[in-house]
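One protein chain is absent from this view; the other protein chains keep their places.
Labels A and B are assigned to the chains in the order they are written; within every chain, residues are numbered from 1.
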Amino acid sequence: MSVRLAVVPLSSCDGCQYNLLNEEFLDLLKGLNVKLVFWPLLGLGDGAETYDIALVEGSVMSSRDLKTLLDARKKSRVLVAMGACALLGGVQAWSSNSISRKLGDEVGFSRPINHYVKVDHHVRGCPVNVGEVIKLLKSLISGDLIYVGGRRFNYVSRDSFKISGSLLEIETSKCVVCGRCVEACSLIGAKALNYVFKGIQTTISTPYQESLESAGCVNCGLCFAYCPVGAISLKTKTEDLLDKIREGFLRTAYIEPEALTSLIESDNLELGQVISAIKQIGFTKVFIYSNLCEARNSVGGEILARSPVELSILSKQIPEYSVYLLTPRIPQDSVYISQCVSWRNVVNSLTTRELQLLIRGLGMEKLDSERPDGVVSCWEDVILVSGLKDMRQVLLNPEKPIDKRIVFEACPGGCLLGGGQSISKYNDLTKVLAKRREILKKITTENLIPHGLQLKASPF
Amino acid sequence: MSIKLTSEVVRVAGESEILVSIEGEKVKVEYDSLASLRSFESLVIGRKYWEVPYVVSRVCGVCSHAHFWASNLAMESALGIKVDEATSILRDVCNKLQILQNHIIHLGFLVLPDYEYLVKNDKYVNTLLKVNKVVNEALRLLGGRLTNPNVYIPGGFTEDLKQSVIKKVMNLLESVGNDLRELANIILGIELPELADPFPEYVSLRNSPSVTVPVEGPYVIDSSENTYIVYENYREIFVERYLDLSMSKKCLINGEKVFHTGARARLINYLRDGSGLSSELRYLIAGYEQLFKKNPFSNIYAKIIESLLIHENLLQTLSSLDTGKLSRVRPGNNFSGGFGVGIVEAPRGLLIHYYELNPEMRVIKADIITPTVMFSKHIEVSSEALIKSLLASKEEQNESLIKRFVEALVRAYDPCIPCAVHVIKMKR
Partner (left out) sequence: MVKVYVNNDEVEVPQEALVIDAIEKAGYEVPTLCYLKGLFNEATCRICVVKVNGKVVPSCRFPVSEGARIIVHDSELIRLRKINLELLLATHEIKCWSCVRKGMCELLSLSKRLGVEGLPVCSECPLQGRSCLVLRGFPCLGPLTVAGCDAECPRRGSPCIGCRGYITSEDVWVRALEEFYKDNVSLNELKSLISFFWSYLPQNLHRLVREVSNVEY
């Protein structure tokens, strides 16, 4: 049994109807077994039909419109207000139209259709997005309809405050108390965040609302990475860096392979597109560089910390070993694009996540494909260990002498899932990690980037 | 014989009605809008200069790029802003893409059922849908949206345009070249009804199909008899009057003559002084020139030929266009009020926007003359001529036949009722 559809025009610019005149919509009608029984623009129907769904476009401005609308309501089972004219009255609703009334024309105020009839559904926009109309029709016909409506609960304000650290800050007014940050903080060994207060006042913060550092924060940024509602942010903003880039003070970008991998995975890009995007932001040269290179400067017998985070953690948890921090040695006028937020106060740095937002702002169509200006090659004889548990195991294992350099990556899953990485669309971290590992392998082999061996047990 | 018939015309943009009254030898046709007066000229009063294009692009969802462009031009000339050449060319490209899209929709959805020959042709509809899809995508890439564009303001484009986007648009257009030619072959094979144009005066902007950048005032408008230099004197040339006892105001050139505008007019004028396009197309247009001058139904032929012309012109323009860094010019601080006129070629013909701004850059007066308003009288007189010729022929005439022919004629013009903002009054 086919579904009978009508498109009913009132006073409008016909733009919404014209947007419907395309292959997508017509194909859909065929696919869903929908029959267009009334549409004056295409000369279909003579006004005597009844139909199942009516798409009403345009606002009510005259008695003729009103008659058409009431008629359509009687003849249809479901009435959909399509577009800003039907839903809101359109641009023609502005009250200065009373000037036209003085000219003696029979024009009243333009009114939305819900002033006169019951409206079952609506599609917003001027013009409407055809995709939304199609989605609505599909769900109406299949019966999986979800009624769309405004929020029914008013905002409940709680006692809120800001928790600050040297790099991160938390706005508890935005916190929905999901708990991801508490878990991540505990997993990395810092345990700086927890649930506080009770009842409606429950929120997440440092135990006594003190600064993050005082509570033990190591600035790994995992809370920042995993907060789904944006309650945790970086203190220093991207613009300050962008200003310096635009003024020409910062010209070169050194990007970590892990950072590249993350962007390729999260936004479905190619290496060339990422490089092109970085250049469009304002950099003249882009190099692929991993701070694992700096391992060559260490003495021996030390644990190599991949970032200040590992330095913090190791000095607290395994103080008996000496640690060497792999600070990137890059020129003053360059920016280090990495997966870690903790470099913020050490070198000019940009996190992958900020880069992700900048690339999305540019838009996919703007990305060409460019080659990096070079790869800074490095010493490959290192082993990467992620997670404190694995680290302890390696150190305590008498059969594994430390003849290779050991690099510690604190974040669960290693630097590929670092605190500054871009946000993937999957919520399955094992899947994301597997994908990123594959991409990293591909990049390092194709571009001859030496990269350390991963010592792997469980990812988390 | 005595016939009185009223018929609501479907398959045109908007709602309108044709009233035919035949009393023996006397034939009278009236073409009226059934749409309500949305009165955009009073809606924009008091608004700042940069808001106006967003409002007036909603005059008509079909040709909104043309309204958007015309109002931007008018504002820029009122404020004394000069934009760079690449910006002007890009805006013109957007407008031409919309003209192309409009012609395709009209020939495909609106006119199709009038001609048996087209209805029977399966390939026609499929090819047309394919071309429609491609042109829509090209328009979205450059103009932001199909209707109500959001990519430029008085002064320039709001974001940079990359050369790769231009390349994409060119590829899209190249892919439909053959399809357009196929459509042309089909459409030029339709047998059109015979009709002698009673008032063959036509009007269009000079060099409109070939030159990509309209002169920013004063505008040169060519008609069959004259050339007009138009700027603030547009009201003296395009005069609106109450004629006969019709409820609607109609537009006459120089206050005297009925005229038409649109694809037909543009192609005739192009032959006079067009240049830069392939000799093949020139030859094609020259072959139909007499028909264009004579028969209003030939607007249908004109539309598909113009589509070919625009297609070729766009490819040529885009291949030599360098978007580089599109600049944006802001209005100066010492503005003491002024007026501006923007005239462009919309899909259906000449479109005129006029705005007067006060020193705060707010609109104090607005005037819009749309092509539908300009040729609505021509529709009436042509219909009268058509009916007279039908009655004069030996065949049996009845109401439904007359209705069919007259409606087909109205559709050949492709009127756009939402555009007719203030002149065609609402029928009581």
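Observations
Convention: a contact is a pair of C-beta atoms (placed from the backbone, for glycine too) under 8 Å apart; a residue touches a chain by one contact, two chains touch by 3 or more.
No experiment lies behind these values; they were computed from the predicted model shown.
Checked against the hidden chain, the listed residues A:1, A:146 or A:448 yield one contact partner: A:146. When the omitted chain is restored, the residue from B:8, B:116, B:159 or B:322 that touches it is B:159.
Considering A:18, A:94 or A:336, the position touching the chain not shown turns out to be A:94 (whole complex). Check A:35, A:124 or A:191 against the missing chain and you find that the one touching it is A:124.
One chain of the complex is left out; on chain B, the residues touching it are 46-48, 51, 54-55, 144-145, 150-151, 153, 157-159. Listed here are the chain A residues that touch the chain not shown: 84, 87-91, 93-95, 111-112, 124-126, 129, 132, 144, 146-158, 160, 171, 173-180, 183-184, 187, 200, 224, 226-230, 232-234, 237-239, 242, 356-357, 360-361, 363, 412-413, 423, 427-431, 433, 459-460.
In the analysis below, only the chains that are shown with their structure count from here on.
With centres set at the average Cα position, the gap from chain A to chain B is 43 Å. Of all the residues in chain B, the ones that touch chain A in their complex are 8, 10-11, 13-15, 34-40, 42-43, 45-46, 55, 58-62, 64, 105, 109-110, 113, 129-130, 132-133, 136, 141, 145-148, 162, 164-165, 168, 418, 425-426, 428. Taken in their complex, chain A has these residues touching chain B: 9, 11-19, 21-23, 26, 40-43, 61-62, 64-65, 90-92, 94, 96-97, 99-100, 105-107, 110, 126-127, 365-366, 368.
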